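Only a single protein chain was left out; the remaining protein chains are all shown in position.
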Amino acid sequence: MMRHLISAADLTRDEAVLILDTAEEMARVADRPIKKLPTLRGRTVVNLFFEDSTRTRISFEAAEKRLSADVINFSAKGSSVSKGESLKDTAQTLEAMGVDAVVIRHGASGAPYRLATSGWIDAAVINAGDGTHQHPTQALLDAFTMRRRLVGRDTGLGRDLAGKRITIVGDVLHSRVARSNVDLLHTLGAEVTLVAPPTLVPVGVTSWPCEVSYDLDAVLPKSDAVMMLRVQRERMNAAFFPTEREYSRRYGLDGDRLARMPEHAVVMHPGPMVRGMEITAEVADSPRCTVIEQVANGVSIRMAVLYLLLGGNEPATTHARTEESK
Amino acid sequence: MDATTPHADAARPVLEGPDIARVLTRIAHEIVERAKGADDVVLLGIPTRGVFLARRLAEKLQQITGRAIPVGSLDITMYRDDLRLRPARALARTEIPGDGLDGRLVVLVDDVLFSGRTIRAALDALGDLGRPRAVQLAVLVDRGHRELPIRADYVGKNLPTSLREAVKVQLTEEDGRDAVLLGLRETAPADGGDHRPAAPAGER
Partner (left out) sequence: MSMNKILIRGARVLGGEAQDVLIEGETIAATGTGLTDPDATVVPAEGQILLPGLVDLHTHLREPGREDSETVLTGTRAAASGGFTSVFAMANTFPVADTAGVVEQVYRLGQESGYCDVQPIGAVTVGLEGTQLAELGAMHESAAGVTVFSDDGKCVHDAVIMRRALEYVKAFGGVVAQHAQEPRLTEGAQMNEGTVSAELGLGGWPAVAEESIVARDVLLAEHVGSRVHICHLSTAGSVEIVRWAKSRGIDVTAEVTPHHLLLTDELVRSYDPVYKVNPPLRTERDVRALREALADGTIDIVATDHAPHPHEDKDCEWAAAAMGMVGLETALSVVQRTMVETGLLDWAGVADRMSFAPARIGRATGHGRPVSAGEPANLTLVDPAYRGTVDPAGFASRSRNTPYRGRELPGRVTHTFLRGRATLMDGKLA
């Protein structure tokens, strides 16, 4: 594995599977009386959040604490992002404090990449979401959730998502979750279809390793998992779609549509959900909806990533598992 | 050092398949005797080969006692004291039998006892998993060179070695045959730490 986790597109199939397998072991820690491992004792991890995201931050924080890392939360929101010095200055401050890893959430696409490549800092950089670019740990936890549900918890070990048909529905244009998932799911062998009104699909989507459809009903019966993306109401004002009602009628997931999905198929959502917009309450609360699982799996995935990046004197190599096969 | 010596060719067997079966039978009997029937015994193998040995011991214990003996695995990777000396390692499975460890006699099972650091890590890991009544250690081979005050309760074979030598355990489940081989290390021993990670899997 590389020293940083910036983009899901950077992961090879074997690296991604190693992370998923490691997360399975990490998940078992949650079932133990003492939900803590000494592995990252003495390592300092900074959660550097330039954007509010309580969910993502506490997920990383839980993962870091379960691995016994020293955690510093740095909410940089409000500090001047428009004046670029803040990222560099903050980075150099953290470097001076001797941090081992920076988990960064930033509104500007590419900020984690800059942090990792600019020479401002030596620490490992983990992207916790940058602008409309990438959110690799989200894609990993989604893939983890799919593998558990569609392949199996134990039978899934060592395996990818070959042949699974995954549909991602909603605001693809503004979604780092969609980008990360398309990259990772493709790497893992899944067939991805994006469904959205044409206004919410990026112009350059033709180069992505996926299909694009504007017809949700045509795609649903051929989906093993349907991932609903949050659609912000403000998009309406920029004429991406006419009204909330029209959006949910054409692209929202309700009970009728759920019934047209294969029986084994699951509904996923990265949260937070906008009930009544992209998803009805009935679907959101159904046992086929994995939202809560995704949250729990997020901690396991983040533990796995932190361990594989920081658990040794250098990041894990993917042939490790073949050497010590199970 | 003898970095160039092809250890596999030079290695000589010190235990063959039938020997291994015999010492495991003996250890099983010792466990029953010392644990007074082995009523509350839980076997925990340390991956990779310790797990296979634990399963074999459990079978033998069942033959002796007529009862199923709980057997699981304990991965100690995340408790190692030499994590920072190597790249991050893939994890193996920790599987605790259904009734847990509280109040039980846990017998840790590993293939080779060397520096003792693995067992130290295993004891730390156990502490996070429950509170056994007592913990004992069974190993197929004790090759000496302890770096911590740790000893085995059940030893298949005491094998005096030099630090330049490598002990390689092969088990059918993993390697296609049963044997304990003694050869020369591929490289010089690491600086006083647990030397196990320097060796390929199965070599101690």
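Letters are used for the chains, namely A and B, taken in the order the chains are written, and counting of residues starts over at 1 for each.
To be clear about the criterion, a contact is a pair of C-beta atoms (placed from the backbone, for glycine too) under 8 Å apart; a residue touches a chain by one contact, two chains touch by 3 or more.
Note that this is a predicted model, so its numbers are computed, not measured.
Colleague: Determine which of the presented chains are touched by the chain that is not presented, and list them.
Modeller: If we consider the entire complex, the absent chain touches A.
Colleague: Have a look at A:136, A:202 or A:252 and name the one touching the chain we're not showing.
Modeller: A:202
Colleague: Can you tell me which of A:38, A:107 or A:276 touches the chain that was removed from the display?
Modeller: A:107
Colleague: Touch as defined at the start, partner being the missing chain; which of A:51, A:130, A:171 or A:224 qualifies?
Modeller: For the chain that is not drawn, the touching residue is A:130.
Colleague: Name every residue on chain A in touch with the hidden partner chain.
Modeller: Listed in rising order, the touching residues are 9, 81-85, 87-88, 106-111, 113-114, 117-118, 130-134, 176, 179, 202-208.
The definition used in the following text is that only the chains that are shown with their structure count from here on.
Colleague: Which residues of chain A touch chain B once you look at their complex with the stated criterion?
Modeller: Touch residues, chain A against chain B: 1, 18, 21-22, 25-26, 28, 32-34, 36-39, 67, 307-317, 320-321, 323-326.
Colleague: Quick check on the complex: what are the chain B residues that touch chain A?
Modeller: Those residues of chain B that touch chain A are 47-48, 75, 78-79, 83-94, 124, 127-130, 174, 200-201.
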